[in-house]
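Partial view: only certain chains, each at its native spot in the assembly.
Per-chain residue numbering starts at 1, and chain names A, B and C are given in the order in which the chains are listed.
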């Protein structure tokens, strides 16, 4: 997969918090009552549907953080495609730890692989066009690093990681300064040299104004029909990056891609996640 | 809505973390560059589809935590049904704070209302039956308090809040002790008096064994056909609570409910959330 | 010991906080001034009175978290009885780390073993009766997981781990809704299936009302004389669990147990802890 790696330093606090909320104040009542502390077990982490895996290392950290005695071997890298029932990882160690951390691990793996799988579906739908699939800031609260990593694992790209990561001018911003020209002038005067600038336009007329003014790196074509987008792409003529946005789903993305835009952003990838079906097959030794 | 309230003490750390991840190290470059610090604005938080609202107070806390000068008035309570485009809340105050916290607020409200709306849909599908809709521990990592609250707002109930909140005996647990009888004996001997006990069965034969042994409060009927469930309910005869589980969705829940079970648990409610469509209508003063 | 285990994930933040408050900003001035960094030592953790040990692993984590080079060997499991002076664990490694972490380790071990020892004393006093000794939520702020674990190590049981762990209806709750009948009806309608319900009664008349209404799993007999409790147990006739509560100490618990109640809860076990006498015997290598 392309893009930046995810460091344990970044995901371990999230996994730890998930374990803490599941252990509560008294831990796993069922397992600790029924399974002796010295019972050993093995388990397979298995995918039960076709898609892209993401977050395997993140998810497996749940076992390791609960009990370092659990040995984990992963058979697949994040971003790889699995077809049908596939064993993703093998666990061996104390039965208690494997049973106790199971739900947290599967919750992480199911969500992240769900995002990667949806992303890959959108990427496939765009094949043969120049369109690159990217996500938005519509991520689950506190989970942006995981959500955006999962998009990368699915073959997509990221947009801004946060509000301090590039300029994206929307109509509400323009209204505040009185016009696109003033807005762009102010941006030009005050923005750092490592900051890219994108502006949202809703109509071809607005696009023409932006093209005349210049000073932006990309233009976001918001909620346009594929036909209007195609005309927008034609008018831009390669001078700026063009990005399509607004309620696009994996079902509608192909039509959008055909308009010739450079980028298509889908909030859907991270705000409407369908869980990827994963499970744990367990065996006592 | 029924069930326990959500305290600011519980949700504020989550909202704060979401703001921090969006502000990053340098805050909202676009807004702070284009909008003056003393510009005032008003905004409406609007629902743009039909469903159940949840998390309005949680989401509005994003504005308050970013800038206490933002005044918020809510027009609707969590758990209420909205039809079509409805104004949920009114904001007024510094334009910068409203623009900067917008995405975090909408991410929270969209996810929580999405859960509540899906829950309400399942609850409606069960009307006329005795079945109560409940969620599972398949929640987003670190967001369990929000996810389970949203289920309550949608009219559903919660199952265990975590591993220390009741006993739920699964086949992997039984395998560890060698048999259902030993498992139940051990549970009886070692479990606190405030702890309820539920056991998972996959077949009617297993159910018969449990019924013969006694000592549990509820039985979880896992991945059975509606017909088998109906037979299971008949055999239980009201002596225990019966819970249906296993891949149930709002589309299939009605058929399951018709079997006569007391409870239906759907991981789907929280692991495959579809965002509820909410937006901010903004106006400078 | 019975009941759930304590995970390092749960106790390490507490041990770490205790070390941080003892190290302050400049660490162990005395030890670092007088003992060279490469001096090695051995030490024995010894019990100096008869009782039950709890928290040995938790306490030993203080050495490990301060310096992983300290090797620890434990000779006794939590919950075991020690008579007179007994060596509980052996330490070897850098002398500085052993001297610096000593007080934090002994504070943890002394408090937890004190709770376990008092619990065991109450359990012994109830032998020959059906009464099980349980603790309450009267724990030291922030230390509930340790305190309740120590009670389990002493042979006692836990009551609710927190406010979200079962329903316990007191008179102030009943007053809010106007009567026991309304209260129980509301509980029945709104409470999850994994939640047990207990109600506090102060008089036999209140008990009769509860018995007539039904709908609870247990009844808490508050501040009754042993005679009244015996009569209460007779009236309940095994239909509900009976719990005695209210100012009971290890000195008075036997008389209460003789009344035939199922459970006796003692706030005393965790709110009035007497330290168990432990020490470190130190030797340079």
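Heads up, the rule we're going with is that a contact is a pair of C-beta atoms (placed from the backbone, for glycine too) under 8 Å apart; a residue touches a chain by one contact, two chains touch by 3 or more.
For clarity, every value in this text was computed on a predicted model and none was experimentally measured.
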item	value
Whole-complex copies, counting every chain including the 3 in place	6
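Following the convention adopted for this analysis, only the chains that are shown with their structure count from here on.
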item	value
Chain nearest the global centroid, as defined over all protein CA atoms shown	B
Homomeric contact subunit A-subunit C: same or different residue positions, threshold half	different
Distance between the centres, which are taken as Cα means, of subunit C and subunit B, whole angstrom	32
Gap in Å, rounded to a whole number, between the CA centres of subunit B and subunit A	22
Between subunit C and subunit A, distance of the C-alpha-averaged centres to the nearest whole Å	44
Residues of subunit C engaged with two or more neighbouring chains	2-4, 158, 161, 165
Contact footprint of subunit B on subunit C as seen in their complex	2-4, 132, 134, 157-161, 164-166, 189-190, 192-196, 198, 217-218, 241, 243, 262-263
In the complex, subunit A residues that touch subunit C	16, 19-20, 23-29, 32-33, 37, 65-67, 96
Subunit A contact footprint on subunit C (complex, rising order)	2-7, 9-10, 144-145, 148, 158, 161-162, 165
